[in-house]
Structure formats: structure tokens, C-alpha cells
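Of the protein chains in this complex, one is absent; all others appear in place.
Right, chain A next:
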Amino acid sequence: MSTNILTVDDLRIATTTGMPVLDGISLRVCRGEVLALIGASGSGKTTLALAALGHLRPGLRATGGSVRLDGVEMLTAPQPVLNRMRGRVASYIAQSAAAAFNPRMRLGDQVVESALLHRSQSAVQARARAQDLFGYLSLPNPDRIGTRFPYQVSGGQLQRFMIAMGLQEEPLLMVCDEPTSALDVTTQVEVMRLLKQAILDNDTAALFVSHDLAVVAQIATRIAVMCAGAIVEIGDTEQIINAPREDYTRELIAACQHLSLGALAQRPARLPASADATLSVKGVVAGYGKVSNGKPSIATLHGVDLEVRKREIVAVIGESGSGKTTLARVIAGLHAPASGAVTMSGETLAGLDAQRTAAQRRRIQLAVQMADTALNPKHRLRRILGRVLAFFHGIKGAAAEARMLELLAMVSLPPHYLDRYPTEISGGEKQRINLARALAAEPEILICDEITSALDTIVAGQIIALVKRLRDELGLTIIFISHDLATVASIADRVTVLRHGRVVEAGESAEVLSAPKDPYTRLLVASVPELRQGWLEDAAAMRATLATELETSRPGAA
């Protein structure tokens, strides 16, 4: 292919304080080619993708090299030139569609906005093109859906509007920054399929940023593996996946395979769990608004049962809106159920933690998804951990110091971290501290609410390994809440699948995940990306049959 669309030559970008972020990157993207940039967070992949659009985030500057898009030097181009190029020559598809759209403007107007600003299409042409794209991207009622506001469509639909926006002016290059990472698995398959088709049909080139190798394998023609601001390995998708040359690439692939349904087979036998339930949840109904007759006006849980035995890891899986986080909050005492009961070792727990005893509160600890908001940024880690020790156990001074060092060792962090603030450690390390704080209480039951969702594959794998080790060493009972089946497969002994606040299937994880009975569970399982080319097409075909089965088997389910 001779038509080079994007040429990056020895690109160097550093922070204004002189720390290198990109260190001599060179690559080319031709027409009809999808180049994936893959790497852990902090590897510089987003910085590189944005540089292709001539954008550097505040605090960064280019220190050398060139980025030429369709013959224009993007690093030195004046603002008016960049404005003309963006949307028309290169478009951008962001990770969070919800944050990218103006909530006060109709979607149709936002999709055609740049075409009208550029005067590249007349208003009539632009609207016609947008309608075609809505139909092409399988949005319902393409001729009318453009009049809706962003909050009136679902997350998956919003992401499709963003793709439509990216395609509106038929750009030469689409820069996609983790376009499906924020979506549920079942939605992700559909968006991935449409995005791939759109790239192929329009014969555009694309830069595809992702941390998920399995997703990348479906869409990319070539893959560049990045680490610490440099390209470790670049090659055809086939070669990278099947015959990686570098150790780092192999590590990525191993992490990806570890977190896949295939991991079920290789799991060692688990510790024998005792037969009696440590925690049991019976017929819990919870939600928001006024409660009448034991039913809240908006219910998110409709009579959920859950049994957890000692030293067991039970996973609760569900997509956004399934009520899994509400369930976690009910167990932790942060959300009072309208009816139903939570019992721990035979004691019935009060709905709100204020009415529970200190011992009951200590025995159940919660670790949450966003480590950023879970740790007070104004407290040093010493204070964060020390407070829990003093509060529950009255340990102070040298004894507390010694215990904190033990806790740090337990989560594999060095002792000098005690003097750091949460803003001075990485996302994975924050999650470790999050767990250490829960452990400081010496709980029996640990609830992990999506603790790996915000982490990249390698780090998530390390956290999963840590949780498993904690169970083995400390005999903890763990409730692991997640939307990610692959993660769950690698850790859980038993699985409960939630959908719209109801349990659709529960049982041994090996059984549920390898031979799911409920059509919804089958759909979930079929939607987990696998690290092989051609999976996407198989999954899309399988989805179609499962979706009809789901419709017919559950009349009345929304």
C-alpha cells in the first residue's frame, strides 16, 4: 500500500519538567489499515494517539521528531489549520461518550456540527449523511433518533453516535481511544462489530488505543506494543498474537489469557469450604424512593438470595444496572433494604451500619472500585491505615507501626510507602492500599466491588492474584462483584448472575461458566472477547440466536 496517511518520525514528547513521555516513536499508517496501540496505563499510548491529531495535553511538549498527517506537519501547524483538519481529515472517538457529548444539545445537531462549521457539507447534505450513518450503525428509528438528547439513549447507543460523529466527514484517519472499554460486555460486541465494519466500508485508516489485547485482536490489522514511552514490538496482528518476539508482549498475552474463560480449566482445586453459610442474604428487596408494602418506588433488587460459605470466593456478575453494587452496599450496611434479611453466622444484621454492633461492622469490610475516591487524598497512608487500627483494635504507637508494616507486606508494598499520599502512588498500588485498609480491620468477609475494573490487564491480574492469596493465607470469605466474566472465571468458586435485580443463575463457577443454562448467562459468556482472530464474527452470529431466545424465554423482562 503506497498511500501513507499518518507518518510519525522519531517523535519525542516530554513533560514541561523534562520527564520523557514518548521516546523516539516512528510508525506509519496506510489507508485501510487499523493500527492498534496497546500497553499498560502510563505507556504513552494515548499521548501518541492525540499527537496524531496535533494535540498535546497541558503539561506536555514535543521535544523532537515529526507527525505528518496527510502531508501536514501536525506538531507545528497553526490552530486554524488544525481546526480545519480535525473531524475532516482525522476524527476522534473517545472512551467516555457520556462525557464527550453536550447534555443540552440534541444528538443529531452534535453529530453534524463539525461538518457545518467546516462548511464541508450543506445542512441538508449533512443531515442526510447523519441519518444514513444512524441507520448503518443500527440505531433505532434513524430518521428521528437524532432529535434525542444524550440522556435519552443508552450507553452503547451513545457510543454509536460518537462513531457516527467520527464518520460524518469521511475522515482519512479515525483515532479511537479505548472506544469500548466503558461498555458492558454484551454491548461491547455490537459496538466493536459496527466499528470494524465502518472502518472497512469507509476504507479509512485507524489508530486504535486499548489495553485489552483480546479486543484489539478483533479489529486491528497491525499491533504496536508500547511500554514506558517506546514501541516494544510492532507487527501484523497474526504475528503478535501467535508468535510474539518480545518478553513484554508475551507477558501481556499471558495476562490476557489468564483473565479469560479458559482459565477455568487450569485452576487448581480450591480449599475445602465449610458447609455452613457464613453470610446469607434472603429475599432482599432494595431500591430508592418511598417504601410501601416492603417495596420501594424504584426497586433495583427484587428478592435476591445469596449464600456465602466460609473461605469461599463467591462472584456476583451482572451488567450496569443489574443491582450488583446495591447488593454490595446492602451487605455492607450502606443501603437499608426495604425487605429481606442479611444474616452473618446466625446473627441477623440491621439494615444500616449505624444500628449494627462494632464487631459486626468490623467483620464485614468493603473495597470499592474507584481507589481514587476510596482513599482520602489529604491523608498519608500511615494515617489511613492507622485510623482503622486505632478505631477497631485500639492499637497505637509502635504496635500500630509494626502492624502497618505487616499489612503493607501482605499487599506487597514497600515500608516507605507509609509516608506517601494517595496522589503519589499508582492506580494498582491504591487498590492494594484499599485492600490493606480492609484487612486492617481483620474482617471475616471482604466484599470487593469491581476492584479491578479501572485497572489495565497486567495490574488487574496482579490484584486478582493478591485477592486469591489473601483468601488462602488469611482464610477470608470473599464476595467478588464484577461485570467481567473473565476476571470472575479466574477467581471465583461459585457464581451468581444478576439481571435487572433478579438472580438468573447461580452455582459452581466451573459449571455456570462452561455450561450455562440460562440464555442470559449464555449471552454473557459468549460476549467475553477471546484472544483469537475471527472471534468477533463468531460471537456476533451467536449473539443473534441467543438474543431471540432471550426474548422468547423471558416475556415481560425489560
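Note that in this section a residue touches a chain if its C-beta (ideal position, glycine included) is under 8 Å from a C-beta of that chain, and two chains touch if they have at least 3 such contacts; residues count from 1.
Just so we're on the same page, contacts and distances are computed from a predicted model.
Asker: What is the protein name, per UniProt, of the chain that does not appear here: "Peptide/nickel transport system permease protein", "NAD(P)H-quinone oxidoreductase subunit I", "Amidohydrolase" or "Phosphoribosylformylglycinamidine synthase subunit PurS"?
Answerer: "Peptide/nickel transport system permease protein"
Asker: Please identify which residue in A:Arg148, A:Arg387 or A:Lys468 touches the non-displayed chain.
Answerer: Among A:Arg148, A:Arg387 or A:Lys468, only A:Arg387 touches the chain that is not shown.
Asker: Considering the complete complex, identify which of A:Asp23, A:Glu307 or A:Asp353 is in touch with the unshown chain.
Answerer: A:Asp353
Asker: For the chain left off this view, which of A:Arg12, A:Arg148 or A:His379 is in contact with it?
Answerer: Here the residue in touch with the unshown chain is A:His379.
Asker: In the complete assembly, which of A:Ile5, A:Ile145, A:Ile234 or A:Ala332 touches the absent chain?
Answerer: Candidates A:Ile5, A:Ile145, A:Ile234 or A:Ala332; residue touching the omitted chain: A:Ala332.
Asker: Taking the entire complex into account, which one of A:Ala49, A:Val191, A:Leu366 or A:Val459 touches the absent chain?
Answerer: Spelled out, the listed residue whose C-beta touches the missing chain is A:Leu366.
Asker: Across the whole complex, list the residues on chain A that are touched by the chain not included here.
Answerer: Spelled out for chain A, the touching residues are 332-334, 353-354, 356, 358, 361, 366, 368, 370, 373-376, 378-379, 387-388, 391-392, 421, 423-424, 437, 441.
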